[in-house]
Every structure is written in C-alpha cells, then in structure tokens.
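In what follows, a structure is listed as structure tokens, so that the remarks can point back to it.
As you look at this complex, bear in mind that one protein chain is not there, while each of the others sits in place.
Chain IDs A, B and C follow the sequence of writing; residue 1 opens each chain.
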Amino acid sequence: MFGATEYLVLGSILFALGLVGFLTRRNLIVIFLSTEVMFQGVVINAVAFARHHEHLEGQSFALFLLVIAAVEAGLALGMVVMLYRRKGTLDAEAWSLMRG
Amino acid sequence: MTSAAAYMLYLVFALGGVGLYLLLPKAGVRQTFAGAIIGLLAVVGLILVLATQIIGPGSSAGFFYLFAVVAVLAAARVITHPKPVYSAVYFVLVVVAVTALLVLMNAEFLAVALLIIYAGAILVTYLFVIMLAQQSGSPVYDRRSREPFWAVLAGFVLMAAVAGRAGDLPPSVADASESATATAQSDQPGNTSAIGAIIMTKHIVALEVAGVLLLISMIGALAMVRKELPVETLEPPPKPLGQIGREVQPF
Amino acid sequence: MIEFLTSQLGVSIILTVCVLGALLGAVAYCIYFERKISAWIQDRFGPNRVGPRGLLQPIADGAKFLLKEDVIPGHVDKPLFVLAPASIFLVAFIGFAAIPWGGQLQLGDNLVNIQVANPDIGLLYILGVASMGVYGIVLGGWASNNKYSIYGAIRATASMLSYEIPMGLCILVIVLTMGTLRLEQITVLQTGSWLGFIPQWNIFLHPLAFIILFITALAEANRTPFDMPEAEQELVGGYHTEYSALKFGMFFLGEYAHMITASALMAVLFFGGWHLPWIPWTQADAHQWYAVLAKILVISGKIAGFIFLMMWLRWTLPRFRFDRLLWLAWQRLIPATLGLFVLAVILVYTGNHQSPLWALGGNAVILVIMLASGAMARREVTGRQGNLPRTLPADTRGFVGSPSS
Partner (left out) sequence: MIPDEDIIQLEAPQLSSPERLYLPQIVDGMRVTLAHLGKSLFKETMTVQYPEEKRDLRVENYRGVHRLNRDEKDRVACVACFMCATACPVHCIHIEGGESPWEDREKYPVKFDLDELRCIYCGMCEEACPVDAIELTHTYDLVGRSREEMILGKEELLAIYDATKAEKPRKNPRITGYPGTGNPSAAGPSLAGGNPS
C-alpha cells in the first residue's frame, strides 16, 4: 500500500517553498501567490491524513481550507488594488511607510 | 522512516535549498542556470530517496512521482520567476498537479472543488489584478529578493523538521462506526455524498461559520476598494440652463 | 483482443477516438453553418463556391489555416503567446469525456456505457474543465502586449467570473432535483413520462433555470450578444487580434467546441439527453445497436437544435454594453437563480421535487417577482443625461440647434 509518508513529505516541501516565497519576494501579488502555495501543501497534508486514518474529517477540513483560501484571496487582492491605487506600485515595502 | 532515510532527505533538502537560493532573483550576476541544475539534482535525489528508502523498491507509483515532480518544480518557479504573470501560470500548474494527486488519494470531490475554486476563480482573479496593475518593464522589486539567504535557510530547516518526522505516523484511528471511508468503492456513490453527509451533519456549525466568514470578507473587500471620491465631483458641475451654449464660438 | 474491445475500457478508447474525430468535423461544419445561417438571415447565399452548395468550404478553410504564415509579432511574450491557443483548444475538447452519448450497449455478455468516462463527479468535472477555459483568453490577451487584446482579456475575465455564478446555481437546481452528479444517471432519471405523453424532462420542471442556463452558456462561450471580449467593432478582435494562421484557428475551433459542450450539457440536464419520447423500447431492445444508434442521433439532434438557436440569436441581437452585461448577471440573474435554488431546496425538503405542478408554480412565482421588480425598477441615468433638466421647454421645436430667426 502506497502510504501517507511521501504525500506528507510533498506537502511539507510545498509549504516550505511557499514560506520561502513569502519571505523573499517583494511583489505583493507574488507574496499572496506564495501563501496559496502553502495552502496547497496543507491541503495535501490534510487529505493524506484523511486517507491514513480512513475517514473523511481530513477532507472536510481541506474543504474549509479552500474557504479560507478564497477569503484570503479576496481580501489580499483588495489590498493589492488599494496599494496600487495609492502608491502606484506593487512593492510590499511601500506599506512600511504607513508605520506611525 | 529509518534514520538513514531521514538524513538522506536532509541532504536532498540542503541541495534544494542551495538551488533555490541561486534561483531567487538577486542583484548582480545571474546564477539561474546553476540554480536550475542543482535544483533538478535535488528533485532527482528526492525521487530516489522516496523510491528506495520510504516506499520501498519495486513499488510502482509512477503517477505520484510525475505529479509530485510537476508540483514541486512549478512551486519553485512560482516563487522564483521575476514576472508575476508567470508565477500565476505556474501556480495553475501546481493546482492541476495537486488535483491529480488528490484524485490518486481517492478524493475526487475535493480535487474537482480545488480545480473549480482555485484554478477557476481565485487564480483568474489574481490574473485580473495583475493585468489591472500592469507595469511597463520589470520593476526593481521583482528583480531583487528580500534576504534570500536567511529565508531559504529558515524555509528548508522547517521543511527538514517537518518532513523528517513524516514517517512517524500515528496508528490509524479508523473505527467501524465511520464506515464512509475514503477508499475507492466503484459501485458505491463515491465519496461525494459521504463528504456532503459529514459536512452537513457533524461540521454544520463550521459550515455556517465559513459562510459568515465569506460574507464578511466580501463586505470587507468591497469596503476596502470602494472609491473614496464621490462620483459627482469628478465632472464639472452642470451649468445653469442659460449658460449651456455660451462656449460655442461663432465661425 | 475481442474481450478487450468489448470491455468498458476498450469501448472508451474507441469512443474517445470517434468522438474527437466527429467533434473536429462537427466544429468545422459549425463554422460552415454559422456562415450559411447568417447569410440566410441576411438574404444572401453564403459560401457556395467550394464543392456542391459550398459543403467543402470547411476543408478549404482548414487548408488555408494550415498553410498561412504563422506570425509571432516581435513585441509579444512568446511562451504565453503560444500557450494560450493550445490551452483553449485542449480545454474545449476534454470536456466531452463525461457526456453520455447513447445509454448502454450490449456487447456479448458485457453492458458497456457509450460514454468515455462515467465518473461519480461527472457534472463537476465538466464545470471544472469549463472554468479553465478563461485562461486561454486571459493569457492570449495579456501575452499579445496590445491595448485591444488586454481590454478583451479584462472583459472576458470579468464576464466569465460573473456568469459562472448563475450557471453553477442553475446546475445546482438540477442536481438537487435529480440527486446525483452522474450525467448518465441524470439522463436515465428523465426517461419517464407524465400523463403518458409528456416526457419527464427537467425543462418541464424548471423552465426558468433552463433559460438562465442558456443565457449564461452564451456568455461563457463568448457568443453574441455577450461577445464583448472580441467585439470586432471596438476592439478589432479582442484577445485574438495578434493571432494568425493555425493559432487563430485554434481559438476559433475552441469557441465552437465550447458551444457544442454547452449544448450537450443543456441537452442532458434539461432535455433528457438521448431520451426519445413516445417510443417504448422493450427491455430487450434498449441495449441493442439500433437503439444506441437512435439515441446517439437523438442527442446529436438536440445539440444541433441548441447550436442553431445560438446562431439564430447571434444574427438577431446586437451586443450588450459591458456595464449592462455585468448588471444583468449580478442584479438580475444571480437573484433569480438564488430564488430558484431556494425553491429547489424547499421542493426537495417537502418531497415534491418531481412534481411539475409544484415546480412550475414556484417558477411562475419567481418569474412574476423578477418581472415586477424589473418593471418597477427606476431607469438608470447614465452619462451626462443626469445633468440635464428633466422637463422640456414649452415651445419645443423639432430639431436641436434649429437656425435662429
């Protein structure tokens, strides 16, 4: 039986890649895309555990993850549009000017 | 997972980290070729480690390797490509690969939901915003990374920490009462109705909360991007009736 | 060998080849009939030079597409420029895998589905594939690096995202009524009849949902009156302005394949798929080759009817203005489909979801509410008209700017 381990390894790789992107990239859109990559890793993880434990809790958890991803995308893109309108740039550093 | 397998996995991750560091957009010399070579070496090493140490030799899992490699390479390109549009397109590839992996794990409903929600809605919205915020040329913040070394180190240490423990699975908690398993049952109605049943009974509160969350985020996004200026002030105020034709000069 | 050919897998493989070939031919002849129907509506002849009655015209067109120079302009983003038509072509042709073409066929001892695949999530599969169709347009428009193309792409994204919502809700109404996502099962459930002569099709349960699904299908396939992304009068060609030769041909074929998918989906969901009313197949007859052939002809006829309706509409109606397009989706169709969805939920809950009287009554109530709200809605003032006084001067003469005395 093809176990859950390799799916977990794959999920952790995707999560870490998304983390690296989130930390390094400066374009706001790419930053949010990186968080979506992290979500993909988590979805794989949840479904792998669902299959390992042979019940559907993990899959329904992954469905709620999709909801969170949609919420995050909506708000994130709203922020991108607002930043672009105010500053004319997509650089995340532009937000640092808002510090008190 | 044996400890030997875990150490080999760490080695592969270190290799991948070096490759990713070289691939990330930086000032100065371009090292993308070397980065790509090292990264591909790391992927090949990952396949070897997974195939020989974890799954065991002789196990045929071609589809898993195919889609896993596609997912990892595409995810690496998402975070390293200097053009946001390409990042989004590579992310579509990640989603498609993950969809295929979910189908391999007998989660068809979740796979199609992922495809419809991510690829059909979220990613299209990303592309839409990328097109709206179109910049000419390649701006400097796409060509420079922020602290690439420390970020790669942190990310790959995390990766090693999580993946190194991936073999130590707890025993399966499957019990007879939840017979709606995720395993394939070709004659049964599949896992769609089972997942629907579990969401609408056991997780009904979570479902309601998710709906409220979506509503709140929709209102929040609308409030955030609403134009501050009232529309009326964008145009000059209308002239009084007697003045409308006054600007026309005689020939 | 014979065992393999008569098994489900063998039939699926044969069917894939046949369906793909038939579809490519059907798409080519769709273009021919589009031109013919437009000509007839405009009192012309249409293509009549190549072959008898112009029937070889698609072959000549295809040869022309293949032989023309494939221009890739210098200012485009090359990888995405090449990827876009390929993706739209691919996506347009893999959706057919879940369409049931002709029920079940008796092959030796096996009973095989005349369907490439009968997954548990057939309907969702088609929806998912259809939702990928926007990428070809968006990427093509973006990669062309052209003002018109990117306007077309932006319009396409906004309209497709908006119209996917009422489309999904309409399909959910049928899913609730039928209680399954398998297209074959949905077809089988519609094979009965009411009062002995009215076929038990979903159109007689939820006609409003069908009309809205038809409208959204037009919008999803970028057909007139919703062809804003192409809009040749204002955007030259929209997203395919920069394309030529085979790449343009792929966009073109993809659009028609999209039409055929949408028509097949509507035929299955609302018109009983391959079900031919008033001919009772006995149990022995129903799986013989002649019955299957008749079923394939029936569903093809239904698809052809929808395609004719789409073409007829295209050559009748002018294009929507873009803000009206989104207004229609968000302020009219989505509330109406939400109402239909609630109606379907209530009908299922009360156990009346197969009763045409209850369903039609609910549809009528929603239609009346829609019409009343539409008729009572205040006229939107657009543009500079809002600045003008609402009443005319007393001595209104016939012309604006008539010569002064």
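In the analysis below, contacts are C-beta pairs under 8 Å (C-beta built on N, C-alpha and C of every residue); 3 or more make two chains touch, one makes a residue touch a chain.
Given the structure is predicted, the values throughout are model-derived calculations rather than measurements.
K.L.:
Of the residues C:L24, C:L276, C:L313 or C:V348, I need the one that contacts the missing chain.
P.N.:
Here the residue in touch with the unshown chain is C:L313.
K.L.:
Can you list, in ascending order, the chain C residues touching the missing chain?
P.N.:
Answer for chain C: residues 37, 39-45, 312-313, 315-317, 371, 374-375, 377, 379, 385, 388-390, 392-393, 395-397, 399-404 touch the chain left out.
Please note the rule applied: only the chains that are shown with their structure count from here on.
K.L.:
Indicate which of the five shapes (line, ring, star, complete, other) describes how the chains touch one another.
P.N.:
line
K.L.:
Counting only Cα atoms for the centres, state how far chain A is from chain B in Å.
P.N.:
The answer is 6 Å.
K.L.:
With centres defined as the mean C-alpha position, give me the chain B-chain C separation in Å.
P.N.:
Distance between chain centres, rounded to whole Å: 30 Å.
K.L.:
Hey, which residues of chain B end up touching chain C in the complex?
P.N.:
For this pair, the touching residues of chain B are 85-86, 89, 92, 108-109, 112-113, 115-116, 119-121, 124-125, 127-128, 130-132, 134, 189-192, 235, 238, 241.
K.L.:
Give the list of chain A residues in touch with chain B in this complex.
P.N.:
Going through chain A, the ones touching chain B are 2-10, 12-21, 23-27, 29-30, 32-34, 36-37, 40, 43-44, 47-48, 50-57, 59-60, 62-64, 66-71, 73-75, 77-82, 84-85, 89-93.
K.L.:
Spell out the residues on chain B that touch chain A in their complex, using ranges where they run on.
P.N.:
Residues of chain B touching chain A: 1, 9, 20, 24, 46, 50, 54-55, 59, 61, 64, 68, 71-72, 75-76, 78-80, 84, 87-88, 91, 94-95, 98, 101-102, 105-107, 109-110, 113-114, 117-118, 121-122, 125-126, 129-130, 132-133, 135, 139, 141-142, 144-148, 150-152, 154-156, 158-159, 162-163, 166-167, 169, 172-174, 178, 180-183, 191, 194-195, 198-199, 202-203, 206, 210, 213-214, 217-218, 220-221, 224-225.
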